[in-house]
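After the C-alpha cells below, expect a handful of questions from me.
One protein chain is absent from this view; the other protein chains keep their places.
Our next item is chain A:
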Amino acid sequence: MAAPAQGEDSDDGMDEFMESFKTKKYKNAFNEGNWEEEFDKVPMFMKTAPEEIDPLKHPDLACIQSIIHDDDRTPEEQARNYKDEGNEYFKEKNFKKAVVSYTEGLKKNCVDLELSAILYTNRAAAHFHLGNIRSALNDATAAKKLKPDHIKAILRGAQCCIELHHYSEALQWCDEGLRLLPIDKNLQELRAKADKQKREAERDARKAKVKAKKEQNEKDALLAAIKERGIKLLKPEASQHKGSDSEDDDGDGGSSRALADLELDGISSQEATGAHVYMDEQGVLYWPVLFLYPEHEQTDFISAFCENSSFIDHLAVMFGEELPPWDTERKYRPQNLQLFFEDHEKGNLYQVDLEKPLLSVLQNQRCTVKAGTPSFIVLVSGSPFCKQFLSGKKVKRLKF
C-alpha cells in the first residue's frame, strides 16, 4: 500500500478502500469452485512442495528458494540451509533429493568441521537407504576423518561394513567407537552383530570347502572306477574346452581336466536333464543311456541304467505291455529288436547281445562313450527300414 502523503490522515485512504468493496467486485478473487486448488498454489498454504520448482509456473516458490540459497549469505549459513533442506527430504524419505541437498551443502566448503561432518554423515545415511552402500561408507569415512569422535558416523560406517560383509573392518569401526564411548549400547550391539555374522561366514566358507572336497573325492572315485573298468570316454573337441591348450593349467593337471570333460560331457548331454553317470555305495555304476529309433526319429532316455542290468531287462519294460505311440506298425517288440552302437572313429556298427549287461558292452574295445551318455541304435530285425539302414554300413558282432 502506498505510503499516505505527509499530514494526511492515513485512515481516509483505508476507509475509501474498504468502501469500494461494497460496490466493486474484487478482481482476481478465488472462485468458489476451485479455491482449494488455488490455495494449494500459494506457497504459504501449500501442503507439499512440487517436485520441480518451475520458475514460470511457481514464480513465488522459485523466488523463496533463491532467497534461501542466496549467495550473499555466508558459506556456513548456506551449508546449514542445505543441511536442513536435506533433512526435510530425508524425513519425507526422498533420499535422492536429500543426497543432492547435502552435496550442495558440502560444495560450500565451509570451515565448520562439525557441520561438514554432519553433512557427510547425513548423506551417508541417505545413500545407505538408497542401497548405495559403498558411497555411504565413503561418506562415513569422510565424516570420521573430519570429526573422529562423531559417533553417528562411526555407527553408520560399521553398518556399511556389515552390509558389505567386511566384518573385520566393521569390528574395527565398532572398537574405535567403543574407545570413545565404552558403554554405548548401539556400538556394542553392532559389534556383537558383526562378530556373529563374521563367525557364521567363516563357518559357511569352511563348510563349503568340506563339501567341495567331498564332491571332488567322489568325482575322483567315479573317474577311477570308470578307468578301472577300461571304459573309454570320448573327449569333446579340444578347442571348446577353455584352457585345455595351456600346459600349466591346474595343480592336479590331468585328472581335473578329465573331470571337467566328464562334467562337460554330462552337462552337454543332448537330453539336458543334467543326468550323468554316478556310483552307488556298493561301487556300482549307473549310466544315463540313450536309445535311438532312427526309423521314427524318436528317442528314449534311461536316466540310470545299472551297469549290471542287461538290455533285455530294460527293453522288456519299455516295450512290454504298452508299445510306444509312434510304433504305428506295432512291430517294436523286445524279441524283434536289434541294438547297435556306433564306432565313431570308423563309422562301423556293432551289434549288441541283448542278454549281456551294459558293463560288458561299454568295456568293449570299440566302444567309446560320447558326451557321458552311451547311446544305442534300435532297429526291428528284418524290417525294410532295418535293411535299408544297414546297407552300405559295416556291421560287426561284438566278441565277448
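Assume contacts are C-beta pairs under 8 Å (C-beta built on N, C-alpha and C of every residue); 3 or more make two chains touch, one makes a residue touch a chain; residues count from 1.
Quick note on the criterion: contacts and distances are computed from a predicted model.
The subunit not displayed here is recorded in UniProt as "Protein HGH1 homolog", chosen from "V-type proton ATPase subunit F", "Protein HGH1 homolog", "Pyruvate dehydrogenase E1 component subunit beta" or "CTLH domain-containing protein". Within the whole complex, the absent chain has one touching residue among A:57, A:199 or A:344, and that is A:199. Considering the whole complex, the residue from A:92, A:175 or A:329 that touches the absent chain is A:175.
In the complete complex, the residue from A:103, A:188 or A:298 that touches the missing chain is A:188.
Seen from chain A, the chain kept out of the figure touches residues 175, 178-179, 182-183, 187-188, 191-192, 195-196, 199-200, 202-203, 206-207, 209-210.
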